[in-house]
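Then we have chain A:
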Amino acid sequence: MFLNELLLPVLMVTFMLTVGAYVVAVLDRLIAGAFGAPQAGSVWLAPMARGAWLMTQHANATEAPDWQAWRLAPALYLALAAIGLAVVPWSESLVATDLVTSVVLWGSVEALATVVIFLHGWSANALLPLIGGYRYVALGLSYILISMFVLIGVALPAESLQFTQVVASQEALWNVLRQPLGLPLFLIVGLGMTFWGPLNLADSADLAGGTASEISGPPRLVWDVARAAMLVAFSGVAASAFLGGWLGPWLPGPLWMAIKMLAVLLVLLLLGRLLPRIAPERCVTLMWVVLLPLSFLDLVWAGIGALL
Partner candidate 1 sequence: MTLTTLLLLAAALIGIGIYGALSQQSFVMLMMGLEMILNGVMLAAVAFWAFSGAGVPEGQLLTIIVMAVMAIEMAMGFALVVAVFRGKQADMTESLTGLKH
Partner candidate 2 sequence: MAVSWLRKLASRTQVPVFPVLGKQGDRALRYLALSPEIELVDSPRHASVLLIAGEVPADRFEPLRRVHDQLPYPFTTLWFRSEPWPHLENVPRVEKLDELPGALITAHRELMAGQRDSAPRILTDKPPNPWKGEGDFGQGGEGMMGGVPYGRPMAMNMQDDIRDGLTLDSLTFRLGPFFSAFPPGMMAEITLQGDLVQTWSTQLAPYPQSLDPVFFTARERPVPIAELELARARHHLHRLFQALRLAGLENASLDALRLAQNLSTSSTLGGLRRRLVRSGFFRLSSMEGGVLDPEQARQIGGPAARAAGLDDDLRLEDAGYRRLRFSPACQTHGNTRARWQQTLNEIDQSLHLAQQAERDEVYTSEVDRIETPRGPWSEQGPEDASPLLDEVLPGLEWGEALATVASLDVAAVVNEGGGTQTPDELRVVQGGSGNVFK
């Protein structure tokens, strides 16, 4: 019992955290290379070399930071990614923690991510990180509603708030087809919660790295790994909610899941490379005035679909 209920989940999540973050780094590099970024050396070794360099670099300090919060924020972000990974089902029975309300728990992870990223920007007590943190809150408070509507949409046909049930309800037809608006909207949420690519309002170039502009060495390593791990956790949730999770012919469930997660990751990283960073003000307006009504529409669509 101990083995099954404690050790196995912990091992699964740890494995996914490390391997997932590595895969994200490699994929992003490959995509950048495909779009013409100059590259040298082995793509496979590069993330490790970078990690090793960050481990040798000393950690920076600012004049009067909020020390506890500053060091806690990257670790907490990593912990949130771990929780996200823990609720992702790999097959009917292979799921780290099968909470009855795991869909809501994921919503909470999204909300808490906003807190953590804000804290990261705030606690450095420096101007550029501060602006980054506040900008992120504008984004974080805007995408959360969209995410919730979209996830409630997938909970409707499942009649449950549990990801295993949500996957099981897609036996006949995947949600990506049943609720065509859902996945695109949800992908935007994913870019938002990892402040990736077009929604990188927190760590942007015009703030010299934003919330990360004052950190170096190991804290930066944890922050980067956490961000990549969050992307993996998100792609797991997206694959379960919209792409039928472990469902699929021929191959075993976990393998299907891995393939689908990779596909979602690929799309996210592509979007990250193709789109420019959105202006914060435009982002808020867009989220509330265009995307939120679209997510209403998605919910109504999902509702009608579930009743028919």
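In picking the candidates, the idea was that all candidates are chains of the complex that A comes from, given by their letters.
As a working rule, a residue touches a chain if its C-beta (ideal position, glycine included) is under 8 Å from a C-beta of that chain, and two chains touch if they have at least 3 such contacts; residues count from 1.
Keep in mind that this is a model prediction, so the values were computed, not measured.
Candidates 1 or 2 all come from the same complex, and the one touching chain A there is 2.
Chain contact summary for the complex, chain A toward candidate 2: residues 32, 35-41, 45-46, 48-50, 52-53, 55-60, 63-64, 127, 131, 134-135, 197-198, 200, 204-209, 212-217, 220, 273-282.
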